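Let's look at subunit A:
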Amino acid sequence: MNLENSSQFPWLTLVTLLPLLGALLLTAVPRVHEGLLKGLALGWSLIVFVVSLPIYFKFDPSNAGYQLTELHEWIPAIGVQYALGVDGISLWLVMLSTFLTPIILLGSWTSIETRVKEFLICFLLLETAMLGALVSLDLFLFYIFWELMLIPMYLLIGVWGGTNRIAATIKFFLMTAVGSLLMLVAMFYIYQRRDGAPSFLLQDYLTLSLTLTEQLYLFGAFALAFAIKVPMVPFHTWLPRAHTEAPTAGSVVLAGVLLKMGTYGFVRFAMPLFPDATLVATPYIAGLATVGIVYGALLALAQSDVKKLVAYSSVSHLGFVMLGLAAMSTQGVTGAMLQMLNHGISTGALFLLVGCIYERRHTRQIADFGGITQVMPWFAVMFLIVTMSSIGLPGTNGFVGEFLVLSGTFLADGPWDLRWYVAVAATGVILGAFYMLWMFQRVMFGPLKNEKNKKLTDLNLREWVVLTPLIVLIFVMGIKPQFIIDRMEPSIEAFRKVATTSRLPADDAEGRARIAEIRQRKTNAAEAK
Partner candidate 1 sequence: MEAFLFYLFSTAAVLSALAVVLPPHPKARAPIHSAVAMVLCFFFVAALYAMLSAHLLAVLQVLVYAGAIMVLFTFVIMLLNLQQDNVDKPEPPGFFKMLGGLMALTTTWGLITKFTADEFLAPISAQLVEKLADPLHYGNLQDIGRLLFSKYLLPFELTSVLLLTAMIGAVIVAKRDPKTTWIPEAVKQLTYRERHGKRVEKGAP
Partner candidate 2 sequence: MIGLTHYLVVSALLFGIGTLGVLVRRNALVVFMCIELMLNAVNMSFIAFSRFRGGMDGHVVAFFVMAVAAAEAAVGLALILHLFRTRQSLNVDEANLMRH
Partner candidate 3 sequence: MNIAFQIEDLWGILPAIVLCAFGGIAALAEVFADRSASRSFVAGLGGFGVLIALGVNCWQWAGIEGAFSVPLFGGALVMDAFSTFFNFAFLAAAGLALLLGAGYLRQHDADQGEYTSLVLFGATGMMLMAQSRDLIVFFIALELMSIAVYVLTAFVRKSRRGAESALKYFLIGSFASAILLYGAALLYGATGTTDATAMRPILDADPALKSSMLVQLGMLFLLVGLGFKVAMAPFHLWTPDVYEGAPSPVTAFMAAGVKAAGFAALIRIFTVTFGYDALEFGDSGNGWVGVLYGLAIVTMFAGNLGALPQTNIKRMLAYSSISHAGYLLIGLVASAFGDLSNASTIDQAVGPGSTIALYLLAYTFSTFLVFGGLSLLGKDGEEYTNLSDLAGLGFKRPFVGVAITLGLLSLAGIPPLGGFFAKFYLFREAMTLGRPELTILVLIAAVNSMIALYYYLRVIVFLYMKEPTREVPVFESRGVTVALALSLMATVALGVMPSRAVDMARRSMASLGSTEARAAARAPDSTQTADSIKAAAVKALDGAATRLRKAAPAPAAE
């Protein structure tokens, strides 16, 4: 893969910086014109989505490498470059981000009542940061956007959140920032170990050969940063608090895009940079992922707050993503990628639905509801569809992802045998169905006891507009996921190739022995059969 500045129009820069421009534009509008501000932000985010469409259309599905690349010198003294590009993996996340942003803005049209201007500015800044992190191919550039994501999110939770927002937002910020600082030190380490002209370009490090010990430490530093973001058990403690305290918009963007940054980081950085360490760490990643699946599901089962339940279900769902990545088989990784998108859409939709009802009742306690179907039939239908998607019912997007992950992991031909993990993870699927349906039953069915619930109104036009695209996508991706997989596959193959090719230096006998021993397991197992 040779990175160069493809001399066409800088679509990626445009898409990345457009939201920032919008944020600047908003600062000029007086805060009294709330409607204008909201309209402007919504319109602007729609424009960003429209502008991002050419990325999709210009994307060449047969090409595994980075496309629409841009490469410019930035800080030559230390080898930092402005390098952007998308491949089949990041393409979909970029599209997801630009797609979700207008939906979220419209979804929180009425729920944000104070400091609207600042909210919108924060949100657009967040979009820039997310897009930037997804398209940057330079470690320095990535780190900048990666950290930049924290600040608007910190403010979104801290300013517009619930009662315990401050503790939640500080915990969120500190945990994520702590992880990324270690990642920064690790970046310097590989930077220093590399010969030749100074460079922070990612692809310059995909051939770097490091001893196994070094790789393990560095992988640990990178993985910690990403695992906190995913979040993997036991680094997940910030997530439920952040979700419960965040406003609807914050929850949706957190679940929809921000969490994906963690898994994306594994795919883009941690695993390809340190293939041997990845191999050694596979059972641990898979183990934590499985624990996350079951533990998240069990905790979700015990929740009395709908939003907290959805938050724990996120932990569980992202466990599937990590399991698929750990398997490192084509199917598994494809499933993981799909699951990332699915989770973004279905959990985003769930949070939006929870937001709808919260706006009407100002409570999220399951016990406060019951019999909602009688007053809000359409809401119940929507909720059911999304619940089904979240459970992974065939025909919805959730099914495809979960199925591919489980089957891909089960049939993986890697050195590690992950079948037991799959068996345990499968119970997570069952638990998932259980807690979601149980919650649905408690909220939607039963007698309409609570007086306050009797006056609830069904979805209004705005909510229809917000939810319909998500519902459509749930079915489209569930029935015909091939158009997504087609564009992903070459990049996934390329990723697998890089992330499974050993790059130990010749003189690292110990490390080579360890890797060889692990690889030997497969042949041993085959012989035993």
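Selection rule: all candidates are chains of the complex that A comes from, given by their letters.
The working rule: a residue touches a chain if its C-beta (ideal position, glycine included) is under 8 Å from a C-beta of that chain, and two chains touch if they have at least 3 such contacts; residues count from 1.
Keep in mind the model is a prediction, meaning the values are calculated, not measured.
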{"item": "Interface partner of subunit A in the complex, by touch - 1, 2 or 3", "value": "3"}
{"item": "Candidate 3-facing residues of subunit A, complex", "value": "74-78, 115, 118, 140, 143-145, 147-148, 150-151, 154-155, 158-159, 165-166, 169-170, 173-174, 177-178, 181-182, 184-185, 188-189, 191-193"}
